[in-house]
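As you look at this complex, bear in mind that one protein chain is not there, while each of the others sits in place.
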Amino acid sequence: MNVIEARDLYVRFYTYEGVVKAVDGVDLDVVSGETLGIVGETGSGKSVTTYALMNMVPPPGKITRGRVIYRKKGVEYVLTEMPENEIRKLRGSELARIFQDPAAALNPVYKVGDQVAEAILIHRLDEMKKRALESAKGFSRNILSRSEDDWLVKFVKRMPLLRRFYWDPIKEETRKEVVRLLSLMGIPDPERVYSMYPHELSGGMQQRIVIAMALSCNPQVLIADEPTTNLDVTVEAQILELIKDLKEKFGTTLIYITHDMGVIAEVSDRVAVMYAGNIVEIGDVYSIFKEPMHPYTKGLLESIPMPGRPIKDIPGSVPNLVNPPQGCRFHPRCERAMSICSTRKPKLVQVRPGRWVACFLYHSEGVEEE
Amino acid sequence: MIPTLLGVSILVFIISLAFTPEQRAALYVTSPKGAARIYEIIEKYGLNRPPHEQYITWLSNVLQGNLGYSKSLNIPVARAFAELWPVSLEITLYAAPFIVLVGIKLGKISAIHRDKLPDHISRVLAIIGWSLPIFWSAIILLAVFYGALGIFPPGRLSPEAQAIVRSPGWVTYTGLYTIDALLNRNLFVFFDALRHLFLPVLNLVIVDNAIIMRVMRSSMLEELHKEYVIAARSKGVDEDVIINKHVTRNALIPVVTLAGILTAGLMTGLVITETVFELKGIGYWAAHAAEQLDIPSVLAFALFTGVIFVIANLIVDVLYAYIDPRVRLQ
Partner (left out) sequence: MSSSIKRVPIRERFWYKELVFMLKRIRESPLSLIGTSIILFFILLAVLAPYIAPPRPGRDPFEIPRFGYVPTPSPPSPEHPFGLTEGQYDLFYGCVWGTITAFRVGFLGVSGSLLIGILVGALAGYFGGLLDDILMRIVDIVFAIPGLILAMAFVIALGQSLDNVIIALMLVGWPTYARLVRAGVLQVKVEDYVEAARAMGCSHSRILFKHILPNSIFSVFIVATLDMGSMVLTASALSFLGIGAPLGYADWGQLIALSRNWLLGVPGDPFAYWYTYTYPGIFIFMFVLGWNLLGDAFRDILDPTLRRR
């Protein structure tokens, strides 16, 4: 079952220097439970695509065309057509994200524990309230046992001194849950770490906090945006292990973005290769590595430094996305470019079961340019 | 801090050297009789000696509380301070919070609605406030609200309230009429004093909030693009909560550093505002003294403002650690 489907996705950024066509016609299916690796250079549109999957493309960007559908238990949510306050309920609880720079992703003036707790208090409030009820005493027990429509509950929640009877037990339960999550992340002494500030923690620890934040409400889909790029190599290995572990444990669908082919090989089930705003190839990780089809994918694999083989880089550079090349975006750098490549843009077509390519070397379906 | 304070005193002292020994004699006496015996003073305090010796003498005098004699008020300078500063304190007590709150609010609105109408209006208001000569805005306010409408008079109290305050039943606790009125349980005087404070406070707020608004705006704009905002959004946090909880808290940090500049602006504003609205505080005294060449008063006031500024910045440094956890480790 596809847990996420993106069809005909176009994202544009309206900047001072012109309109950046960051994502230019992307179709993507994400299968439930899989790890989909998205690989590409900087500027390929991989991050923006995943923001679009959560419908939170930051301004000045906008989804100008296309649909994103999220599926859970047979219910279809068309994210591109839902009002913002509805989508917000899904973010954090169903769709979560971890970031490349963990220090920047954490608010410097709040304790890390509180930041992990934030999502829990939004999406799992009823659960925490129920737990609090079991251990609450006295007036708190009274308040928590009543329904939310009860006049007393509404009154107490608004009164400055009284509201602690409502919130303290809930916050305590949340805190316990956060501590549990932190230790699950492999964080030592989680009680103490709860009260620390981001700058007091190492990069690896910060990233564990960010992961805890993302998984706090047990989301179905986790989008990992280059989570190890900024970390030291040894820490990178630990975090990768952690992510793989957690994915096993929770059965989360993982979308892993990176530019590092080695990480892709280690972590993904399937791989999508992106270039200049388009997906150029999709396939399972083994066949992509063994038998890359698109010239760009080949180029990526060949440019990995390996002993005994000369480094081969891809000539040229990533195109300007305000004025991308006509036809196939890659053709100026492609050694196998044909004349059709400069006039028509190849469509992403399934050429074998499980294998999709956007290249006229393998098919002849073009895309109608916008 | 101490070196700067000393430096300020040196600066003031250097300025005083521009005057003749006869004129400077007034810096050392505290009574009219003393002022007459100029040559004795010159001898006694070594006003003809080399500057560094004079400085020591002068500084030790100042530290003992002897700031000279004010010929514009006919009382010792130190006493003038003690008697007049409650008025200025009262104005500042009301003006400062409003300046800060208005500035922050306008800055927030501007940042959130960037480049749209509220932003333009806020910025124009702030710039207008900043371009207005304080004495002119004070004059216009007075002409309109008192001259034409009669609602907000100059001075501190109306004659009726003054009579009450001078009566034997009145206990003066602080010298600030609004507070004293509440302590004396007299609402009439309380509201009367407030009515007289309205225009001076408004004047200060109009003119001084611009810098706070501008810093708040640019600081919020900067924070709004930070990654933790996107991270919070990805958790499903409400946009209002993101702005009011996450962003504002971080954006306020640079604003705190403005406390020193704000104090300076307030003191400058007091000089003019007190003069136009006839509130006899230290600002009024300084303006008056300058006009009458009352040297000890002007110099003492300059020294005072310098000291206040240094202290304000010190408080900011302390507060900074409280507000920004990143700084606390030091």
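By letter and in written order, the chains are A and B; residue numbering begins at 1 in each of them.
Please note the rule applied: a residue touches a chain if its C-beta (ideal position, glycine included) is under 8 Å from a C-beta of that chain, and two chains touch if they have at least 3 such contacts.
Just so it is clear, the model here is predicted, and its values are computed rather than measured.
*Asks:* Pick from B:56, B:101 or B:128: which residue touches the chain that isn't shown?
*Replies:* B:128
*Asks:* For chain B, which positions touch the chain that isn't shown here?
*Replies:* Touching the chain left out of view, chain B contributes residues 3-4, 7-8, 10-12, 15-16, 18-19, 123-124, 127-128, 130-136, 139-140, 142-143, 146-148, 211, 214-215, 218, 221-222, 254, 257, 261, 264-265, 267-268, 271-272, 275-276, 286-287, 290-291, 293, 295, 298-299, 301-302, 305-306, 309-310.
The rule is simple: only the chains that are shown with their structure count from here on.
*Asks:* Name, in rising order, each residue of chain B that touches chain A in their complex.
*Replies:* 226-228, 230-239, 246, 249-250, 253, 323-326, 329
*Asks:* Over in the complex, which chain A residues touch chain B? Could you list them?
*Replies:* Listed in rising order, the residues of chain A that touch chain B are 54, 56, 58, 84, 88-93, 95-97, 99, 101, 104-110, 118-119, 122-123, 197, 199-200, 210, 213-214.
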